[in-house]
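Coming up: subunit A.
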Amino acid sequence: MSLLEIRNLDLRIHSFEILKSVHLTVRPGEVVAVTGESGSGKSMTALAVMRLLPDTATHTGSIILDDTELLDLSEAEMCRVRGAAVGMVFQEPMTALNPVKTIGDQVMETILVHRAMPPDKAEERAREVLTRVGLPPEKFPLSRYPHELSGGQRQRVVIAMAIALRPKLLIADEPTTALDVTTQAQILDLLKGLVQEYGMGLLIITHDLAVVSDIADKITVMRHGEVVESGPTRQLFAEMRHPYTRMLFEASGHKVNLPPAPAPEPLLSVDNVVRDYPLPRHLFRPQAYHRAVDHVSFALHRGERLGLVGESGCGKSTLTRAILGLEQVQSGKIMLDGEPVFSGAKPNLAVRRKMQVVFQDPFGSFNPRHRVDRLITEPFHLLDAAPQGSERQDRIAEMLSAVGLSPDDAGKYIHEFSGGQRQRIAIARALIIRPELILFDEAVSALDVSVRAQILDLLAELCDAYHLTYLFISHDLSVVRTVTDRVLVMRSGQIVEQGETETVFSDPQHEYTRKLIAAAPVLPEIGKTVA
Partner candidate 1 sequence: QTNITIAMQLEPPHLDPTSAAAQAIDSVVYTNIFEGLTRFMGDGSVVPGLAESWEISEDGTQYTFALREGVTFHDGSSMDAEDVKFSLDRALAEDSANAQKALFSGIDTVEVLDPQTVKIMLKEPDGNFLFNMAWGDAVIVAPESIDDIKTNPVGTGAYTFSEWVQGDRIELTRNPNYWGDQPSIENATFKFISDPTAAFAAVMAEDVDVFTGFPAPENLPQFEADPRFQVLVGSTEGETILSTNNKQAPFDDPKVRQAMAHAIDRQAIIDGAMFGYGTPIGTHFAPHNPAYVDLTGQSAFDPEKAKALLAEAGHADGFETTLHLPPPSYARRGGEIIAAQLAEVGIKAEIINVEWAQWLETVFKGKNFGLTIVSHTEPMDIGIYARPDYYFQYDNPEFQSLMEELSKTTDPDGRTALLQDAQRIIADDYVNGFLFQLAAITVAKAGVQGLWENAPTAATDLTGVSWSE
Partner candidate 2 sequence: MSRNLILGGFLSSLVLLAAILSFFWTPYDHATLNIPAKLQPPGVEHWFGTDHFGRDIFSMIMVGARTSIAVALIAVGIGMGLGVPLGLAAAARRGSWLDELIMRGNDLVFAFPSLVIAILITAVFGAGAVNAIIAIGIFNIPVFARVARGAALSLWQREFILAARVAGKGAARISAEHILPNIANLLIVQGTIQFSLGILAEAGLSYVGLGAQPPTPSWGRMLADAQTMVSFAPHLALIPGLAIIVTVLGLNLMGDGLRDWLDPRIRVARA
């Protein structure tokens, strides 16, 4: 007896075929995960169930919820289904809540809009569900506004809204993607608990195979709007019949072979660095500060690949900016090759030309109005004698080839490239002046697993060819584990643990490191069953 049954669902937007005969079933008490890379149609499938597709979308096929054909319902009838029979949780907790209404109002609204109970009862129920999702009203009164909560707490409010009427089916579209690993673990636990307790069906969408393997009873893998494989989790992981599934799996756990690091020779030294941000001024109080980096010290050797992990907001990017000399530190010293990055109150340009950086966002890192040749030669500005004419052309061609693009791409604009290609261009830009040190700030976090695997391979190749030294910053432990020799673990502005990467991961010393590693979902080993 299935709760939700999607059969032969075709979906078009204008002339684009978004979904092609999608099949999917969810039974009560079952967790079904839909996975696949970006743009494969996961969200569209979920929205089709909610009938919240863009106005221009047309669909055929059938979506049956509890014997009701949803595609036949009128809009008014559908309104009665949404929120009552099906609840939905979205990816971005920061924006999923109305900023001008209290959380209590927003949770109660689900109840009141369906006239399920009188207001006083509804309030009682709101307290109840908020308590259930871990926000007891004693600590988190109903009168709180969303901006007074953290990301994880907001996601709990969204879940509370979705389950307030105990829907039979809960749809969660990437519910943890925007959250830290530790928070992700808590939210996943919460969802699992709710399924067990209420006997709901849960349709969870995620691109993270590790999360999938952790939570799902059944998995559906999608690609280009089609279901390529589906089945019970154990079986699917054991068999991996479709090559795409296999590719996904391999890319998710991708390991690269770094060339061995040369003998230690100091390059960068960070000594007791402190970075304070002034908090907004209070009228009658002395200026207060937020300490984003708190007495951090470490050394980086020539040819070494150093990792930096830690949760969101722990100060990773701040530290990067301090090393780059973009911001002045309040105390401490940063020396590169024996010279301070900041001399007096001015950034030291002589030092800066030895460093480059690759940022996270493949879309925001480039001026959309410049061509690739101009984009990647921007660091030439740091050189006293920048290459000109044919020498310049050669360097551009060399760099583009080195990162796996064609020299012909030099004349294109950035919007003509995919995310992965953009990240390659970013690396080319960083490499073009042959810096002694490259900083990667979440350089692969925004990429699909398959693309990420390629970029990581590229990094390994470049290490071979150019003997790179880099600081690799990421919140993704598995990535850091494979591309670094040594790792620093950061928490609230402090380095809590550092050491050889393998040692730290296999035998974490600090309690926080242990917590991080435990919270990170892991892929099952191929061919073995999942617990």
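On the choice of candidates, all candidates are chains of the complex that A comes from, given by their letters.
Here, a residue touches a chain if its C-beta (ideal position, glycine included) is under 8 Å from a C-beta of that chain, and two chains touch if they have at least 3 such contacts; residues count from 1.
Keep in mind that this is a model prediction, so the values were computed, not measured.
Colleague: Sort out for me which candidate, 1 or 2, comes into contact with subunit A in this complex.
Modeller: Answer for subunit A: candidate 2.
Colleague: With touch defined as at the start, can you tell me which subunit A residues reach candidate 2 in the complex?
Modeller: Touching candidate 2: residues 321, 324, 326, 347, 349, 352-353, 355-357, 359-361, 364-369, 378-382, 415-416, 426, 429 of subunit A.
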